[in-house]
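A single protein chain has been removed from this complex, and every other one stays in its place.
== subunit A ==
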Amino acid sequence: MSEKLVIIGNGMAPGRMLEHLLEQAPGRYTVTIFNAEPRVNYDRIMLSPVLSGEKAYEEIIIHGDGWYIANNITLYKGHKIIAIDRTAKTVTSDHGVTEPYDKLVIATGSVPFIIPVPGHDLPGVLTYRDLDDVQAMMLAAQSRAKAVVIGGGLLGLEAAAGLNAQGMDVTVLHVMPTLMERQLDPAAGYLLQRAVEQRGIKVITKANTKAITGNGKVGQVELADGTVIPATLVVMAVGIRPNSALAKEAGIAVNRGIVVDAGMRSNDPDIYALGECAEVNGQVYGLVAPLYEMARVTAQQLAGNEKAAFVHMDTPTKLKVTGIDLFSLGDFAEGEDRQEIVLRDAAAGVYKRLVLKDDRIIGTVLYGETADGAWFNDLKKKQTDISPMRDTLIFGQSYQGGAPLDPMAAVAALPDDAEICGCNGVCKGKITGAITAKGLTSLDDVRAHTKASASCGSCTGLVEKLMVLTIGDKYNPAAVQPMCGCTTLGHDEVRRLIMAKRLKTIPAVMQELEWTTSCGCAKCRPALNYYLVCDWPDDYADDYQSRFINERVHANIQKDGTYSVVPRMWGGVTNATELRAIADVVDKFEIPMVKVTGGQRIDMLGIRKEDLPAVWADLGQAGFVSGHAYAKGLRTVKTCVGSDWCRFGTQDSTGLGIRIEKFMWGSWTPAKVKMAVSGCPRNCAEATCKDVGVICVDSGYEIHFAGAAGLDIKGTEVLGLVRTEDEALEHIVALTQMYREQGRYLERIYKWAKRIGIPEIKRQIMDDDAKRKAYFDRFVFSQKFAQVDPWSERVSGKDKHEFRPMASVGFAQAAE
């Protein structure tokens, strides 16, 4: 009969402890977990990338639901334990579940410290602790309003960067003179402040918060010196304290945290504590590496190894803000018995400082370039005498012993016991050993087997280098299909980073995302141009040289180098004047072919490029604008005659088609978008094989999407039924905007929908009114900049160079 193990809390520390325990003593315990948060175990360190939009929640889950089932673990989500009965050996949750235990592990973590200033309890004051906080912040950020972050430490700065990336105007208040003063010396703190400010985040140091005020909710923050900062969101990130109240009530010894011995056992021998709530040898911990060490020790104890003991260790600090590289370790205070080596490179924004005592490293601060952090950490840990390499020590490992400046060689030169992953305490030998012994070929495999780079991910580059060193070409780094040969990033990552890092030009994207070519290729440039047009409609200047020829000259290139021209006929409706104008143009320019298209338009083929502006001028006289038949954008809305003429028609399908087309023309999309509106289920407009279609019925409008009738043939999916024409328009526009924001360049709606999932699209567009409205508003905003007729622009002289030869030379009369 197995023993009953109950765990209170489901954070990273107990999660890791269970992994060890399942490995060391499988089947020994029946495990039950109570989690006050209503979810599984996720990587709390990665909340900052979630906040900044660089990662999604799904990507930071450590143990999915399946893991608990597979390991036969009972997980109570959203159950907070309110009492421990040590005599009866039971725990009781706020939902009334009582569970007996043989061994109990308390892992209640920490609670954020709230400064007790007046107004700290107003709505709009948040902390930064769990996913709920992040979601609340992201919601608040949608208003694009002002935020104040109180606390200029690790968490505060990550929160500020995240909110800034979400488009908020952010001010950081820090009570000390320099940022992150516990991890950084003033020089590095200054560089950090400058980098933070360069991102548009305001920083006020020596800021003493006096009160948070407002009318029923947060309105402004007042400082002791009288400064008033308007804010609709205040995030308190001033520190954490161990969450030990429950243990204290149960009569367990508590000091700052729950007091445990080196074996993580409290004064009740059947009760252990680990994580941020535990106090070992008078110390409490907040960084993940020592917490994982506690997890390892607790698991060994529970598995029967009573000798396992926790030993204090220094842990390097890294800031997880994209684009700011910072590393800090150990003791860097000045002292008479200490010496320091400093390197500054102002132009490159690099600052490095090593603090030495008796020719040994005791502290390191690296800013701007942190690749040697692991090496300095190794020297410090081993207490290596650095006097032989003192002159070049600060330049890093590559400079020692005349070794070449090759990062690969530097990694190869690391000893087997050099620590690669600080979070999980994984050394080089363990990684290379696992790669060889288990035949690992992907980064995910290495993470699964060794945990290296599985937490904060900042050592991913090192781990990848080790994989290359160990297995060479067999290492396949590309889990995602890269956009093109110019980058290793996939479309989704590029898009997310464009938003997260607020990149607004193609050169900025290529610089910041480390493109391997100087100006891209014919695959990535049009894609990037689309993403930037879509994401920054008001800021981005469309780069015509990055558009395919058809979109550059607003006509369709044909096999012989001539062009075809399709004027817009709203909803497929035309009249005698328009037809006469077309006939005149055909005669005047001797256009060899005129054809009716599948989208109910008239196509004139075989026009010389030089003639295009003149053709457009004549068509423009008759009121025609571009039909965008060449665009990755809204092409046509095909209609039937509907209730105006048809004896079966239920609604004005022609009118709705024209309305949709007039609302949406000019918008750019990942791939072409063709629509149709049919007036009854007989569906004469063939709406059920379109990107978006409407079938009118007596009770309203049935909206369809994700059809295809090209390379693939696919009937549409039903989005839903709406009652009015206004609603139909709003839903269709919102759906299109969702596709515009999420679709990969050249990915048609049906492929995007398959990737995202029909239910998710329905949920966002049909069920979530706020989301639909937000999509709709963003589309409307972007249309302000998109609805300009490209033909009339060119008739007026825009891009003249496109339509005439540069010169004519070599002919008898032209020879010079």
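Keep this in mind: a residue touches a chain if its C-beta (ideal position, glycine included) is under 8 Å from a C-beta of that chain, and two chains touch if they have at least 3 such contacts; residues count from 1.
Following the convention adopted for this analysis, contacts and distances are computed from a predicted model.
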Chain left out of the displayed complex - its UniProt protein name, from "Copper chaperone PCu(A)C", "Cytochrome bc1 complex cytochrome b subunit", "ABC-2 type transporter transmembrane domain-containing protein" or "Nitrite reductase (NADH) small subunit": "Nitrite reductase (NADH) small subunit"
Touch with the omitted chain, as defined above, among A:T315, A:S398, A:S546 or A:T688: A:S546
Which residue of A:G15, A:G363 or A:P526 touches the chain not shown here: A:P526
Contact partner of the left-out chain, one of A:A347, A:A576, A:I713 or A:V809: A:V809
Residue of A:G472, A:G561, A:P759 or A:G797 in touch with the missing chain, whole complex considered: A:G561
Contact footprint on subunit A, counting only the chain that is left out: 517-522, 525-526, 544-550, 553, 557, 559, 561, 801, 805-811, 815-816
